[in-house]
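One chain of protein is taken out of this complex; the other chains stay put.
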Amino acid sequence: MIYTDLLVVGAGPAGLSAAAAAGTQGLDVLVLERSHQPGGQLVKQTHMFFGSKEQYAAYRGFEIADFLLDMIKMPNVKLQLNATALAAYDDGIWTAQVGEKYIKVKPRAVVVAAGANERNILFPGNDLPGVYGAGAVQTLMNQYGVRPAKRVVMLGAGNIGLIVSYQLLQAGVEVAAVVEASPNIGGYLVHASKLRRMGVPILTSHTVKRADGNETLESVTTWAIDEKWQGIPSTEVIWSADTLCIAVGLSPLCELLWQAGCKMVFVPELGGYVPYRDGNMATSIEGIYAAGDAAGVEEASVAMVGGKLAGLSAARYLGVDIPDESILDCHKQLEALRSGPAGAKIRAGLGKLTH
Amino acid sequence: MRIEEHPILDFNRGKPITFTFDGQTVTSYENETVAVALHSAGIRILSRSQKQRPRGLYCAIGNCASCMMVVDGEANVKTCITLVQEGMEVKTQIGKGILA
Amino acid sequence: MLEKTGVPTPEQVDSIFPTEERLSQGPIAIIECFQPIPCDPCATSCPQGAIAPFMDINDLPIINNKKCNGCGICIMKCPGLAIIVLDMTYSETQALIRLPYEFSPLPQIGEIVLALDRSGAKVAEAEVIRVTKGKPPIISIAVDKALVKTLRNIRPQPSEAAILCRCSDLNTDDIREFIAQGHTTVDAIKRLSRLGMGPCQGRTCTPLIIRELATVLSKPVESFQPGTYRPVVKSIKLGELAEYTE
Partner (left out) sequence: MNRTADYVIIGGGISGAAIGYFLLKNGAKNVVILERNYLTAGATGRCGAGIRQQWGSEMNCLLTQFSCNFFENAEEELGYPEGIEFHQGGYMLLVSNEDELAQTKKNIALQNSLGIESQLLDVNQAKVLTPILDTGNILAAAYHSKDGHLNPFKTTQAFADAFIRMGGNIYTNTAVHGLKTENGRICGVDTSQGHIATDCVINTAGGHTNIIAALVGEEIPIYAERHNILVTEPVEPILSTMVMSLSLNFYCQQVPHGSFVMGRSCTNQPRDLRVTADSSFPENMAATVVKIMPALKNIRMLRQWAGLYDMSPDKHPIYDRFPNVEGFYVAAGFSGHGFMLGPATGQIMAEQILGLEPTLPWNRLGLSRFETGEMILESSVV
């Protein structure tokens, strides 16, 4: 049995920020990261981040991962790679697999920052090899330098769909089209313009009708949809493509929070079922905090600030004297990041969390 | 199908590693996952589902279980989170797999 | 040509096709066997004696058009699946073709399948009239009379079903059937279908099943709870568990 002050599940932007915040307060922190490489999705992000100085604006994701890793370099913070948290039990024990070893942890507090899972959608042929989640495509090309495809159709014009499409172009892959079911582009419009300047069409109010191929993907049929999201016959276009990239959103990975008995709320704006939490990232179960996409799908910049806030809150819960200003500073940063018209959806979602 | 030149990224590949896929030799690099290495060799069909449908990568981070293969005789190995090793024998998994 | 492509030429097909007159008299077997190989089950199995006994086992079959009544026994006996039975008297406009089909799942009676030519290309759609489960199974399809020389195979229509659960290979048709039977919660469908019980631990299918239930039952998505999230979130070998020490 391993005893620690704080267990952090996930070494992405939220988890690392939480560990840094709590570690700086002198707490013993154990960070479990299932991958052999820390940084979560940051390591695949080759674009410059938005936000402001506190969230490393204008740096690229993989660079930010290195900054965060530097911040947890202290003797009381242990980062365990190849370590998957397996379960949360009602006696306060958390289990994990570290390499090929089964361990148990009894933490005094926990921050769950497990990230999110890519959604799939239903269309004939959706399981053909060549139909990939956008994150998988990013992993292939940005983490491992493998060209994932020759010609791609991208489903989804949110930030992930737009960014990954652009990254595909950078990796020398042809992007046949970006297809978006909503009437408007969901992601930042500067990302969309970058793509259009490269000649990539973006088709709003369109979706994938089916994917076909003998054994692997060969073509994607798209069609226009009406205001009730129903396909309009005779608008079909067949795109020859070896890859269909699905970027229709993420679902928070909150299995551990369900297991721990945390109250969960369905908030579509935040990706589906998310843990109920207060303004300081505390879930309904004492001592358990959530941050990053696991607490509701938002931008990496929000994940970093939310992670820091969760780390500080956990430290305060464990008896460390945390000045109010530090907490308020996080609140202010979060407010700024969620302000403006682009944050309206998130603000609406967060509103549903409180009641 | 590896990216040799990238405008933003530099890829520092580890030392070369060879393994086999259904008997065919595949060249890879240290710290690459099996699924990534196979993909770089143009191999996209990793398994056959219980109803014999071809399956490939989907999430590449161990969430979806779409990439399970037989590795060194062991079935149900999630190859998107399993690193390559010299001399590894990787095989297409058909259906549920056999307990070795 | 056949030797290069595996597809008989139109001339070869013409050479073994019965006369118009014979076709107008009822069903008859047509044997597309163009290469002498050592094989004779067609001749030895014909109850009518309509296929002349072979002098040499490499003989090509010759059908006696008068004796053949189109019973179809030879379809099942031919190891090369080279025989079909054609009935031009089936209806005013349509002919019936009986052909061997060795693939699962077998089509259902009344199903509209794709009718293929000798190169596997889709030529038309055809209705399945009869399914005889034997070894091999024999499928009867009704087709336009003008196409009888062209059509030689069938394939199911491409599926309109989408995969919902990769682990247990369940598609939207399977799930809609469970919903139609009155199983209208994630847990109720899970226990009968195994959806969500596979190695992905329900991660891929849970959002999909919730949306599917909401769509089919016209209810808000939030009225459906996901199934219970049970330990463990990632599978682990019993051997690793067994080695645990405090």
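All chains are identified by letter, namely A, B and C, in their written order; residue positions are counted from 1 within each chain.
In this section, a residue touches a chain if its C-beta (ideal position, glycine included) is under 8 Å from a C-beta of that chain, and two chains touch if they have at least 3 such contacts.
The structure presented is a predicted model; accordingly, all values stated were derived computationally and were not measured.
Although it is not drawn here, the omitted chain touches the following shown chains in the complete assembly: A, B, C. Although one chain is not drawn, the whole complex shows that of C:Q12, C:T132 or C:T185 it is C:T185 that touches it.
Checked against the full complex, the one of A:L7, A:L32, A:A87 or A:V146 touching the unshown chain is A:A87. Interface residues of chain B with the unshown chain, by the touch rule above, are 74-76, 95-100.
Although one chain is hidden here, its contacts on chain C can still be listed: residues 185, 187-188, 191-192, 194, 197-199, 201, 228, 230-232, 235-242, 244. By the touch definition given at the top, chain A reaches the unshown chain through residues 87, 89-91, 93, 95, 102, 104, 259, 261.
Quick note on the criterion: only the chains that are shown with their structure count from here on.
Two chain pairs, A-B and B-C, are compared here, and A-B has more C-beta pairs in contact (counted per touch definition above).
The centroid of the Cα atoms in chain A and the matching centroid in chain C are 43 Å apart. Each chain gets one centre point, the mean of its Cα atoms, and the points for chain A and chain B are 24 Å apart. Counting partners per residue, chain A has 34, 84, 117, 120, 127, 253 as the residues that reach two or more other chains.
The set of chain C residues that touch two or more partner chains comprises 163, 166, 201, 203-204, 234. Contact residues on chain A toward chain B in their complex (touch as defined above): 34-36, 46, 60, 62, 84, 117-118, 120, 127-133, 135-136, 139-142, 144-148, 170-172, 215-216, 253. Per the touch definition, chain B reaches chain C in the complex via residues 49-51, 53, 55, 58, 62-66, 68, 76, 78. Across the interface of their complex, chain A is touched by residues 158-164, 166, 172, 201, 203-204, 206-208, 211-212, 221-222, 226, 228-234, 236-237, 240-241, 243-244, 246 of chain C.
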